[in-house]
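What follows is one structure encoded as structure tokens, with my remarks underneath.
Every protein chain except one is present and positioned as in the full complex.
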Amino acid sequence: MNINRIATIAGLLIIALWPLVVHDVFYQRVGALVLLAAISASAWNLIGGYGGQVSVGHVVYFGAGAYASLIVFTRWGWPPLAGAPIGVAVSLALAALVGTPTFRLRGHYFSMATIAAAELVRILASNWDVTGAAVGLMGPPVPRSVWDFSFTSPVPYHYLFLAVLLLLLWLTWLMQRSKMGFYLAAIRGGDRAARSLGVPVLRYKLYALLLSASFTSLAGTLYAVMVGFVDPESGLGILLSVKMVIIAALGGAGTLFGPLVGAVILVPLEEATNAMFGGGGTGITFIVYGAIILFVARFQPGGMAVIWRALTSRRKNRAA
Amino acid sequence: MILLQVVVSGLLMGAVYALFSSGLTLIWGMMNVVNFAHGDFVMLAMYAAFYAFTLWHLGPIFFVPGAAALLFVLGVVVYLGLVRHVARGPMLAQILGTFGLALVLRYSAFWAFSANFVSLPENLVGGTIDISGIRIEASKLLGGAVALVITLGMHLVLTRTMLGSRVLAVAEDRNAAMLMGIRPDRMQALAWGVGAATTGIAGALIALFFYISPTVGESLSLIAFVVVCLGGFGSVPGALVAGLAIGVIQALSAYLIGAVYQDVLVYSLFLAVLWVRPQGLLGKL
Partner (left out) sequence: MLLEATAVVMEFGSFRAVNGASLTVTEGDIVGLIGPNGAGKSTFFNCVAGDLTPTSGTIRFKGHDVTRATPEQHARLGMARSFQVPVTFEDMSVAENVMVGAFLRHGHRNAARRVADEILAFCGLDTLANARAGSLGTPGRKRLEIARALATEPQLLLLDEALAGLTPAEVRLAIDLVRKIQQRGITIVIVEHIMEVILSLTEHAVVFHQGKVIAEGPPRQVVDDPGVIAAYLGGSMKRVRTQIS
């Protein structure tokens, strides 16, 4: 059996058994947060990694999911999870509306447009009473039924997140092997050559964005369900977009497990600095995030995936 | 009358926008690389001015050139240590490289200078000048005037001098320039240094009348992008016109519909321009 398969199975087993093995609630919570970050980074990866369109505005979709779930609760008293389809629908509409004109822009221009769009949405949400303006929205203070999915233990969240992540990774795997995966790789390699081979570039970018936006929105809903609170900073802040990009790029953008690996490294690091430095930890966390990503960009833009490949192939050569 | 007052202060603010944006447009036009840490460069210059004054009681005559020198060094170091390498890599690396830098600068400032807003004393430069009923703060007038002079100066250096033509030659065609005996790396390092230095001047000037905080760079970066985009990517005179326009638009929208919406208007304009004319409003294709 090859080393990649062994590592994959071992890794997934550890993740699946994590909350049963560790009993400390802090570590269980970190496990759930890793999975949540992995979902949104893997969702970003569809368009940003596979499609090569570096969106720095994905927080819009995350926010749509998070706000939708708490809006359906505050307005109509629905369980927050019921907001998921609404969040996805809003995200799809936003993606189609914003994506179509933005995809004509290349490289940096695309990234800047996504930042501006996201900031625009954040400012508007900070001033709109439906979204709770600057104060934000709260979820159910005490669970009314199991449908509120509100638990004190992180364990149920862990398995809910894991299920969504596995679904997303399975879809990504299917996509990667299909015509769409090849077309996205071609688009990443060069629009012009791709089009000359009959690749409808805009259409495939849009497919990837729609899929990406849906799962990012789902991640937002899951976040709101777990935390029970969202405000403009925690639901629409630019740093959330940046985190998705950094996590995916550290692990390896455009690879199946890259975002998960990135989350496994960065989220515990973030929780550790937060725990160590208290409130002032946020600053340190982002210095660390920034430094890591600066070094990745400078020395190994392929992220951990490339390092892993180099390591394993060296082993193979030695064995041969 | 009040409207005129609003327009004038908008123009003054706009001149400073033009100055710190022309640093960005220079770098951009040169090598088609965006510096996402640009606003954080401005932030550093603001703190440099603040501490030069509070610690050593140095006035603007000292801290403006001081900030320029400091930022020049920063620009060259960032080019040689980071940008030179990522510019040849994939798009993701180019974007993440300067984004990472932005995070490091921003949160190091958070950590070093604390999150509190600070500002220089209001009447560091004169007080308020009254021209037939229109009140202009001397600090803003100074800022606007210096910004105008330097932006124009930069344009003249680029278009009228040997050095400028070498820089432009590298921007035009790196390989051809190399054949003519120009060293592209040196010219690009110089462009980064000069771009950052003008940003430093702008930062020190803004510090005279603007609050200073570690995160101020975030919104300034976005404003610089908007100015550069409206002015045509790489065009210094374009940045000047666009900077003035943005200053006025912000001032008017803040006055007419509320301060909260001034950025909504500016960002919407930015998106609209990117969508309709991706080459920039004043730029040629």
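Each chain gets a letter, A and B, in the order it is written, and its residues are counted from 1.
Assume contacts are C-beta pairs under 8 Å (C-beta built on N, C-alpha and C of every residue); 3 or more make two chains touch, one makes a residue touch a chain.
These numbers were taken from a predicted model, which means no experiment stands behind them.
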item	value
Among shown chains, those touching the left-out chain	A
Touch criterion as defined above, residue of A:2, A:152 or A:196 at the omitted chain	A:196
Contact footprint on chain A, counting only the chain that is left out	177-179, 182-183, 185-186, 188-190, 192-201
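The rule is simple: only the chains that are shown with their structure count from here on.
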item	value
Centre-of-Cα separation between chain B and chain A, whole angstrom	32
Of all residues in chain A, those that touch chain B in their complex	48, 52, 54, 56, 101-102, 104-105, 107-109, 111-113, 115-117, 119-120, 123-124, 126-127, 238, 242, 245-246, 249, 253, 280, 282-287, 289-298, 301
List of chain B residues in touch with chain A within their complex	32-34, 81-82, 85-86, 89-97, 99-108, 110-111, 218, 222, 225-226, 229, 260, 263-264, 267-268, 270-271, 274-275, 278
